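Let me begin by presenting the structure, written as structure tokens, before commenting on it.
Of the protein chains in this complex, all but one are displayed in their positions.
Moving on, here comes chain A:
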Amino acid sequence: MVQMVQLTDKQQERYSRHILLQEVGAEGQEKLLNAKVLVVGTGGLGSPNSLYLTAAGVGTVGIVDADVVDVSNLQRQIAHSTNDLDRAKVESAAEKMRALNPDVEVRPYRLYLDASNIDEIIREYDFVIDGSDNFATKFLVNDACVLAGIPFSHGGILRFNGQTMTVLPGQTACYRCSFREPPPNPVGCSRAGILGAVAGMLGTIQAAEALKFITGAGTLLTDALLTFDAATMNFRRVPLKRRSDCPVCGENPTISSLEEHHG
């Protein structure tokens, strides 16, 4: 048998609760330490995602956000503290991540993702997590990941509600298969509100999906949209299908260049 696992004694201890899991084990932990995950947005969803991925020992975690920490973020964006106000979110979060786990290489990107830069960045990673706060970026992440063939987790939250799906490009339904185009005049959390803990509920589901994808544990949330309403605590898994006429992952895609569609 090939012995690929070379965890140090300290790592055996740090990750002992992962190693105990039959579905993860020392080999799964080694995979995590060799993996690269990009988290788009360092806000409500990005905070729990980046902290849990870092704690789990994902070898490289990239975080993307152009914003600075605002006092209204602190009700839910748990990577940031009161003394981080006006700091770049990626710098604030990177500091917490590095303190949490020195095994992890944290790569902060202080920028807005757009059609000109996203492809080059995501190709560095094995898995992408969308924790952005607007439809333009959510559709951009979907299209860029589908075109580059990089698996990702879509996530969205609003008020008491959350939704997420995992996409394996070319194999399972993508965000556009169901949602097609960004809606006109969308309502975001800054206008509609968001219960703080809902961001944690949804973000940790996405982080779990990333860990499952890397280790191969369990079955992924593909061809389904998981939605929940924290007001009633009803969770529902809606089956989704890939659409042959999907504009980006269908048989005759109309979106073949990010620059053209998102430029």
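Simple rule for what comes next: a residue touches a chain if its C-beta (ideal position, glycine included) is under 8 Å from a C-beta of that chain, and two chains touch if they have at least 3 such contacts; residues count from 1.
Keep this in mind: contacts and distances are computed from a predicted model.
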**Q.** Chain not displayed: protein name in its UniProt record ("RNA polymerase sigma factor", "histidine kinase", "Carbohydrate ABC transporter membrane protein 2, CUT1 family" or "Sulfur carrier protein")
**A.** "Sulfur carrier protein"
(Q) So one chain is hidden, and I want to know which residue out of A:Glu30, A:Asp130 or A:Glu209 touches that hidden chain in the complete assembly. (A) A:Asp130
Q) Any idea which of A:Gly155, A:Gly200 or A:Pro247 touches the chain not displayed? A) A:Gly155
Q. Out of A:Lys31, A:His80 or A:Lys138, which touches the unshown chain?
A. A:Lys138
Q) Footprint of the hidden chain on chain A, which residues? A) 41, 43-46, 130-135, 138, 155-158, 161-163, 177-180, 182-189, 192, 194, 199, 225, 227, 236, 238-241, 243
